[in-house]
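Only one protein chain is missing from this complex, and each of the others stays in its spot.
All chains are identified by letter, namely A and B, in their written order; residue positions are counted from 1 within each chain.
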Amino acid sequence: MSLLAIPRMALVACALLFVIPLIVPGWIMFVLTKALFMFIGVLGVAVLLRGGLLTFGHALFYATGAYTVGFCVKWTGVHELLLLIPLGALAGFIMAVLVGLIMARYREVFFAMLNLAFSMILFGALLKFYWVTGGTDGLATGTATLLGNPLLAGSFGYYYFTLAVAGVVTFVVYRYMASPIGYFLRAVYDNEIRIEYSGMAVRQVVYRTFILAGTLGGVSGVMAAFTIGHIVPEDAFWIQSGEFVFMALLGGFGGLPGPLMGAIAFEFIQTYASKYFPLAWQMTLGIIMLGIILFQPGGLWAMYQSAVKWIGRGGRGGEQS
Amino acid sequence: MANNPENSFVLRTKDVFLSFGAVTAADNLNIEVSAGELVGIVGANGSGKTTFLNLITGYLKPEHGSILVMGQETTGMPPRLVTKLGVARSFQVPQLYTNLSVHESMLLSLAAESGKGGGFWKPLHRDPWEQQGMETLERFGLETYADRPVSELPGGGRKLLDIALSFALKPKLLLMDEPTSGVSVENKFQVMDTLVNVLKESDITTIFVEHDMEVVQRYGRRVLAFDNGSVIADGEPEHVLADPEVRTAVLGRV
Partner (left out) sequence: MDTRLLTIIFFDGMSYAATLFLLSVGLTVVFGVLRILNISHGGIYALGAYMGTWLALWGLDVGLPPAMTYLMLVAGALFIGFTTGPFIERVLLRRIYGSDMHIQLLLTFSILLILDDGMKLIWGMEPMFVSEPYALLGTFSVGGIIYPYYDFALVAVSIMFGAALVWMVRGTSFGKLMVSVINDHEVSLAMGINVNLIYTVAFTVGAVAAALGGAAIAPKIAVVPQFALEVVVLAFAVIAIGGMGSIEGAAVGAIIVSMARALAIHLAPELDLVSIYLIMIIVLAIRPQGLFGEVELRRI
């Protein structure tokens, strides 16, 4: 395998995402924009799941990124994406470095629930310190700028910028997963004893992956803040974390295409569900999730793969599992 | 350093003691192993053989006593640090990465051996690891399985891979826990021949635990017989295995 070999699947996905906005109505492009920044957050959750690590608190980082934008806009009036994305990433990174010190010690149930506890602390703080955070009203973010020029959420420019950010992030995650650490992460799921008996610290593997996931959560939050234009404490709430996990599960977390499919499918489900069953959103999520767990554990990506195999065209590519 | 007598031993335990409730698993063990030795440990089930390996590698901590590896005190160190000092081990039940391929598992051992684990940006599949990995697999006769998932390996192959993963760490001391358990009777000598040849070439001090007397007799240069957590005989295989006390202890209750 050559060093920079980009799977054909990634190129196809890029081409599709590049062309589709030109031919579909504007609201679909907006839904895709949302799917793209969600995808960045879902990647973090999916990568952790590759190590068997489930988190119910990823919204912690998402909200960290979002409120980084909120505070910057509020105090400095800066709306610059090229400044705020690195800043949001840094905020997510720092948060993950601190929280990860504790989280790297735990697995399974404890990992999932302690993450949840941390995100609930942030949620509580966002509500309680309302003179800084705006409390339940949240903060408005206004319009983002790119190199000083306003970039309206819902415009073509905004969509392609989000696509570019998602592309960069995907590449970083792809490299991470192909690196020794990425394989050690898969091995954490398999056999921690063998890793320790190789002289590697399992905790370091988990810690670094946690930091990667936290940083991605921060980036996702920055994009969310500008796309939606408004941030609220619910960005840190468990329902938001649950939605990240839902997307990873729906798309399948075995490779990189899964989280993307999951995020896109999720955004469309949400769009239609809020129209037809506005009161039963969580129930919709729950029922679909139950269905995936019981009948299609690999998610949409696995479904697609088996469909391809079944048709017999022998489509190859994508990240190997 | 050179005049320190501790250094002439690859492994030295001093009064190492551990008990599980009423059962004494290690009863003041004083064992010395010099560089280049090939030591077989025999004993009945529950005689403390595996516990001995777990103690040396830091998986279990002794209640008292001390363990020295290459003259360095390792008592209380976790397995990861003991491994870094040059002690590798295989397991009675192979500890493998069941969802990776055989070759990828090997690459992970090489990445771990390289010091910092190989980082998070350059790919795992890189030279010279690719080539070294294949070479090691060839030495253990596993090259045909290289790209297969570990879960598809047959029992003997799992055993060999488990040892090959430890071997790839370039240890100074290799501990093998029942290398032939789970291997069919026809294959056990073949597995041992492969192992002993590889070890002889690379000059690694080896301790192997084995309940199969035949294997110990054939391959061990020195044999320790364990009973109730203590060493009841230590010497050349012919003498130790002929000892009636050893025969009752090891074979008397299976």
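Criterion: a contact is a pair of C-beta atoms (placed from the backbone, for glycine too) under 8 Å apart; a residue touches a chain by one contact, two chains touch by 3 or more.
Since the structure is predicted, the reported quantities are computational estimates derived from the model, not experimental observations.
**Student:** With the full complex in mind, choose from A:Met29, A:Leu90 or A:Ala112 the residue touching the hidden chain.
**Tutor:** In the complete complex, the chain left out is touched by residue A:Ala112.
**Student:** Looking at B:Thr74, B:Gln95 or B:Ser166, which residue reaches the missing chain?
**Tutor:** Touches the omitted chain: B:Gln95.
**Student:** Determine and list the subunit A residues touching the chain excluded from the picture.
**Tutor:** Residues 49, 52-54, 56, 102, 105-106, 108-110, 112-114, 116-118, 120-121, 124-125, 128, 193, 238, 242, 245, 249, 279-283, 285-287, 289-290, 293-294, 297 of subunit A touch the chain absent from view.
Just so it is clear, only the chains that are shown with their structure count from here on.
**Student:** Distance between subunit A and subunit B based on Cα centroids, please, to the nearest Å.
**Tutor:** Going by mean C-alpha positions, subunit A sits 43 Å from subunit B.
**Student:** In their shared complex, at which residues does subunit B touch subunit A?
**Tutor:** 57, 78-81, 83-84, 88-89, 91, 95-100, 104, 107-109, 111-113, 117-126, 165-166, 169
**Student:** Per the contact definition, I'd like the list of subunit A residues that touch subunit B in the complex.
**Tutor:** Against subunit B, subunit A makes touches at 1, 3, 175-176, 178-184, 186-187, 189-191, 193-201, 204-205, 208, 212, 321.
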